[in-house]
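Every protein chain but one is kept in place in this view of the complex.
Let's look at subunit A:
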Amino acid sequence: MRASLALHLGLVAVLFALNFVLPAYAHGNIARVMTLAVYAIGYNIAFGYTGLLSLGHAMFFAAGMYGAGLLLRFTDAGAVAAFGVALACGAGLALVTGLLALRTAGVSFMIVTLMFSQACALAILYFAEYTRGDEGFVIAAASRVVAGHDLGDAQVRYLAAWALFSAAFLFSLWLVNRPMGKVLVAIRENEPRARLLGYDTFRLKLGALVISGMVSAASGAGYGLFFGYAGASFAGVQYSIFPLLWVLLGGAGTVIGPFLGTLFMFYLIDLSSGITDAYMLIAGVALIGLTLFAPQGIAGELRRRAWRGLP
């Protein structure tokens, strides 16, 4: 337990320290990776810990991005209020989706979440008068200010992304160490048995999905606020696949896995695109290799080989 706490707090501390030493390009990249890792952390709560394989998480990410973005586009509410509204949007959408989709399981759950997400993506296109459809809109620099600090400034953005990441990361660590986290794992491993033991698995799964949706929305809102853009491409099906990929690569059902997966994937694309136009080929080969030789992801492999207690 103590070693695990040291590892996770250590990562938070290292990321904070990196703010002061990273060169400009990497500094921006890590800010982006931390923001997106929050999305992966949210996804991991549903998929990695509760076993809910959703193919529609982009709707939660987009709910956060548009919840914050549209509020700032049409009102003077300010970035903090927009962030709060974004969380509510994500949680609300997850609650509604969960109430319906959790009546299904397995493949049906995948399909239902995918359909919900597509419906959200099409709704963004349909209400183009407000959302500007596929083109998206710029979130004005003047509204991206928190307590006098401009989120467009590299330092402020990095620290804001770090704060968002740390909060989600440590929350996820806290959650999985609580009894609720253990029950979620029990549901993942054997839901009928968890039900037999007296747990209301529907309510617990719904709770996990709402938390997952809210954390994903926090990432979407953060992305919009930090980088100044909201667009329909973020609601597309590929943005439902990305967190699945990041979590699988980093290690599903580990707290640190989502961050590792997001970081790995970002640099895999960034570095291989510098080598060839066919960088997706390199990325694909690397992914196949990782799936073959480390099927449980980076942190999963670490847990299997060296650190059995890694949460």
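Everything that follows uses one rule, which is that a contact is a pair of C-beta atoms (placed from the backbone, for glycine too) under 8 Å apart; a residue touches a chain by one contact, two chains touch by 3 or more; residues count from 1.
Here is the rule we use: contacts and distances are computed from a predicted model.
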Quiz item: Hey, which one's the missing chain according to UniProt: "Hydantoinase B/oxoprolinase family protein", "Aminomethyltransferase", "Choline dehydrogenase" or "Branched-chain amino acid ABC transporter substrate-binding protein"?
Solution: "Branched-chain amino acid ABC transporter substrate-binding protein"
Exercise. Pick out which of A:S4, A:N177 or A:S233 touches the chain that's been left out of the picture.
Key: A:S233
Practice problem: Sort through A:F171, A:Y279 or A:W307 and give me the one touching the missing partner chain. | Solution: A:Y279
Quiz item: Residue-wise, where is subunit A in contact with the chain that is not depicted?
Solution: 23-25, 27-29, 32, 125, 128, 132-142, 145, 148-150, 152-155, 227-229, 231-234, 269-270, 273, 277, 279-280
